[in-house]
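Yeah, one chain of the complex is gone here, protein chain that is, but the others are all in their spots.
Labels for the chains are A, B and C, by order of writing; each one numbers its residues from 1.
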Amino acid sequence: MNIKDYENGSFLKPLASVKYLFKKPHTLRYPKETKPVPDRYRGLHINDVDKCIGCGNCRDICPCAAITMADPSDIRPIEIDKKGANPVRPKIDYGRCSFCALCVEMCPTGSLKMSKDLIYTSPDADAFVWIPLEEQGREPGFTQSDEITPLMLEAEEMEELEPEVRLKSFEEIVHGFTEEQARKEAMRCLGCGICMQGCPAHMKIPEYIQAIFDGKHDESTKFMLEDNVLPGICGRICTHRCQDDCVYQYRGDPVHIMWLKRFATDQLETYKDVEIAKMPSSGKKVAIIGGGPSGLSAAYHLTTMGHSVTIFEQKQRAGGALATGIPMYRLPIYELDKEIGHIEDMGVEIKLNTQVGKDVQFEDLLRDYDAVYIGVGLSYGRSINLKGEEHPNVVQAIDFLREVKVEGRRDITKHVVVIGGGNVAMDVARTVARLQEIKYGSKDTTVQTASLEDWDIMPASQEEIDGALEEKVIFNPAWGPNQVIFNEDGSIKGLEVKKVKHVFDESGRFNPAFYEDQKKLLEGDYIIESVGQMYNFEFIPKEMLDKLEFTPRRKVMVDEYGETTLPGVFAGGDLVETSKGDAISAIANGHRAAIGIDRYLRDKK
Amino acid sequence: MMGIVDKIKEIDGTKVTVQRENRIFVDVEKERVIGTLYSMKLIGFSQLSVLSVIDRIADNQFEIFYVLYNRDEKVNATVRVWIDRDNPVIETAEKIYPSAHAWEREIAEMFGVKVEGNEEAGKPFILENWNDLPPMRKDFDSIKYSSEHFVFRHSEDKNE
Amino acid sequence: MSKSYELFIGPNHPGIPGNFSVKIELEGDTVVKAKGDPGYLHRAFEKAMEGRYYIQNLALIPRICVPEPDINEAAYAMAVEDLMGIEIPERAKYIRTIVLELARVANLTFWMGSFAATLGLYTLSQWSFGDRDYALDLFNEICGARVYHMFIWPGGVRRDLPPGWEDRVLDYVKYIKERLVDYDNIFFKNVMFKYRTKGMAVVTKEQAIEWGATGPILKAAGVAQDVRKDDPYAAYGYLDFEIPTLTDGDSWSRAMIRRMELDLSLDLIEQAVKKMPKKGPVCAKMPNPLKGIVPAGETYAKVESARGEHGFYMVSDNTGKPYRVAVRGASHTHMFTIAEKVLIGQRLADVSHTLVSLDICPPEFDR
Partner (left out) sequence: MEKMTQDQVRTIANMLRKRSLWMIHYCTGCGAMELPPTMTSRYDMSRLGLAPFVTSRQADILLITGYLNVKTLRRVITVYEQMLDPKYVIGFGSCALNGGVYWDSYAVIKQLDRYIPADLYIAGCMPRPEAIITAFQDLMDLIDSGKADGYKRYKRDLAYYKENQRKVLG
């Protein structure tokens, strides 16, 4: 444009606008005419309440404090059986909302959207608060995008030893996060606390992750120790149900809560400097039978409550399955020493090599102590009455693992069959793979597993299965053991298996059925049974055992605080129903029982 | 030809930090601030962009900053001065930068800084009938004030 | 000797740009003293920002300046990116440029309407507010809101452009260029406009520099200062443009400068659409907003708004929330330093168009 043209005003130029007299006006005659609302329109909210898990991230990010979590049941009943879901749904105050859609961006499930509708008027000021539902019939507008999102969907990668390297020794497979990785991973946590429901011990996960993020590892460990006395061990071998519940599962990778826990505890050489509140001595004495995770957990928490505690451990090492069962490549022995050392530092007395029923009598314990806790666990392998299992080369997994870990057994045959599909079976198979590599260089060796369950319902965790597959373990899913086949010289030829029809019957009970005509032979000269374990209550005198009640699933009947039907006798760990067979649930019910024992002791006074 | 950074360094009592090419921070003592601003204007920093205060409550100090702009060198310089929080007095810069006048009225009202030489500083500016702490101070709690003076709707089911 | 009297222009006055008041003292109908009375739109943004996470402030910042919210978003995002040391993707830079220039077009057309209205020509405001609406529809498509876009955020922009949006922007540019011929006819080449504004409310070059003017006021006085050129942000460094200047510094020159800036903005949009990478990320990876901390530091980020230099001075203390954010709106100086001086000697009838000619935007200094 030339500014000169504008210098001199004109009288006539404005008349040019007269032409608009004859043009159609561009007025939009709302509401007779409407214009299309764009797809990204940020209008009133829509929430798919069935998809929503009530995690409250929308509430946390809301800059206007417009969102509260409310119970929607009187408007629209919701299913709350979904894993890791809170029975609340966002309720939005349109007297606050600024339509920034940050709540939509932050929604981990993608249930929350904005609609194309932003025309709402009412003379009633209270009519602007409601729980958004899909049923309100609004058309979706602004939704989240997976490419651009404020959530950090991708988890930090944990470095693992390559299968070829790790097979050569019992060295730990993963070496933990670096400081930078841990900070980054901790940063991903949204702090919603949905994971706490998944954890049997209800650990304060958001708090300790926040402390890790802040670089305060001792504070983080303090939070862990409040609910879990063996955080470093759980940081390695936990079944991490928390991660299965993590809200990131819907849109990305769950936060590696377990590795974070391990990172924080690894930063501390001992827990001596961690401040732990300890109550003054009560003068009460508690005996704990069994030094496994549940016994250690109960002992530790009772000590912090001011009671004096003695653990009676049958083996030469406390820790139960942690000490004898879990292979070194998953849980090195020094970690166990560190955490048990800490428990001893707290004032727990551990009597090793002391078998109750033999070295010390159960009745004496009942007499000498104010309360007794039984946490003996399932320390004996269960037999499936397999034909030919009396052969010396058919062994129980629990014995095999103990021999390898504690007694340093290194001999193995070239072809091994493992029966079972649980985590223990994976431990066995992977241990065998290592022994074979060490002894034979993996030349011409096989290790295979046979499990009743097919891939989709295999009880072992996915990581373990993947690890085993990488280590060349051969799987035979949905093949049940039939009998051991022998060579003419009496040595084992292999295990005959038959195809499984179903594992659970219609009512969902464990009741396997087989196709009797489909059979095959898994060749191997050594068979390890890993189909479960059981307890042994021989140390309890007969007349007391009769009074002890059991649940239909043959677990010890306890109340919610772990007290059995015998007064003053508590039980926990794998013996009770609340256990899911892993360390964390044993730790959790040990803690629960400690609270129960404390209540019992205080009431007794 | 002397660089602009060197020119600033020549001004008495300045500590110069170069953040990047066109963002310079100049720390001065309270006594020297007016002199420094005057010298800055002489070397070409003719525009005052922002004058405001940071409440450094942990150090019990107020940090007053003047963001200046040098049109010829295309450089922003921030002159920073720390003053005592209990006795916040600063000399006016309105003689050097006329636009400082309104900014000073604002900091006087929002932080309670006394500006010597600015007649209007301290008179009501943005606020009206204000009788609490100067609101931009860190120890003034806005949420507490709001909940005392106003009523939230549905406040019974708010989390806060 | 005549007696002087006081008059409040605003806050409820049709000739005041927004909720704002000027207290003037008159002798006859000549202004002898003018004093701005701000605070009617004070919402304590700077205080509120200190209590919110960096990302939550996204909801607040556009509301600092209502006619042109994007400059706030851009300046805020730049300040945060500067403190965090983040480089945004190329495509995001171009998208920002287009959005900022489109916002400037919307603002300038809006301004033209209100300026013409204060001079008594309501036809132009009927036209330009209507034409501005098409720009708002374009914003509506990219981010789902007409006025408060919340589209530019730390790290880049919030979404990639919807398909075909660039073409629609170019169509709009073409449409506005056609309309500008009529705008010129009815207003800028109108003799009435010339008589009402020539020689009015003069801010000379020396005064403009002394009083700290920025933007159109400075350009109209003959100083080619523009943040887009002097300290290029977004994609302005890659674009080819000249800053328009005039010499008189009067109301007419300021109006013409804005008219020229409108041309410049339309040109910049075309250039940016042409040069923009067709594919690529539009947002850098950012930390979790609830945990992400910004390293301690201080920074001053500035952008060129339609009114002048708009800046954010941000101080962070290594937490998730800003320690202090100070907003510099161009209108602050324009009102309390320039308008108060320029209004003196004006006739009462010219007060309101002088204020609009300086483009006073009250939310900018009330905050």
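The definition used in the following text is that a contact is a pair of C-beta atoms (placed from the backbone, for glycine too) under 8 Å apart; a residue touches a chain by one contact, two chains touch by 3 or more.
Keep in mind that what you see is a predicted model, and the values were worked out from it rather than measured.
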**OP:** Please identify which of the visible chains the hidden chain touches across the whole complex.
**Re:** A, B, C
**OP:** Decide which residue listed in C:86, C:136, C:284 or C:344 touches the omitted chain of the complex.
**Re:** C:136
**OP:** From the listed residues A:14, A:63, A:327 or A:480, report the one that touches the chain absent from this view.
**Re:** A:63
Original post:
Thinking of the whole complex, not just what is shown, which of C:54, C:76, C:115 or C:148 touches the missing chain?
Top reply: C:148
Original post:
Just one of A:104, A:118, A:540 or A:601 touches the chain that is missing; which is it?
Top reply: A:118
Subject >> Interface with the unshown chain - residue positions in chain B >> reply: 127-129, 131-132, 135, 140, 142-143, 145-146, 149-154
**OP:** Just the residue numbers, please: which parts of chain A touch the chain that's not shown?
**Re:** 25-31, 34, 44, 63-66, 93-99, 118-125, 128
**OP:** State which residues belonging to chain C touch the missing partner chain.
**Re:** 11-14, 18-19, 39-44, 47-48, 51, 59-60, 63, 66-67, 110, 113, 125-127, 129-130, 132-133, 136, 146-148, 363
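We take it that only the chains that are shown with their structure count from here on.
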Original post:
Per-chain C-alpha centres versus the global one: which chain is nearest?
Top reply: A
Subject >> Pair of chains joined by more contacts [C-beta pairs], A-B or A-C >> reply: A-C
Original post:
Among the residues of chain A, which are close enough to touch at least two other chains?
Top reply: none
**OP:** Sort out for me which residues of chain C touch chain A in the complex.
**Re:** 52-53, 55-60, 123, 130, 137, 140-145, 148, 150, 156, 158-160, 162, 182, 184-195, 246, 256, 259-260, 263, 281-283, 285-292
**OP:** Report the residues of chain B in contact with chain A in the complex, numbered from low to high.
**Re:** 153-154, 157-160
Original post:
Mind pulling up the chain B residues that touch chain C in the complex?
Top reply: 19, 22-23, 25, 46-50, 52, 54-55, 65, 67, 69, 71, 74, 76, 78, 97-99, 101-103, 105, 125-128, 135-136, 138, 140, 142-143
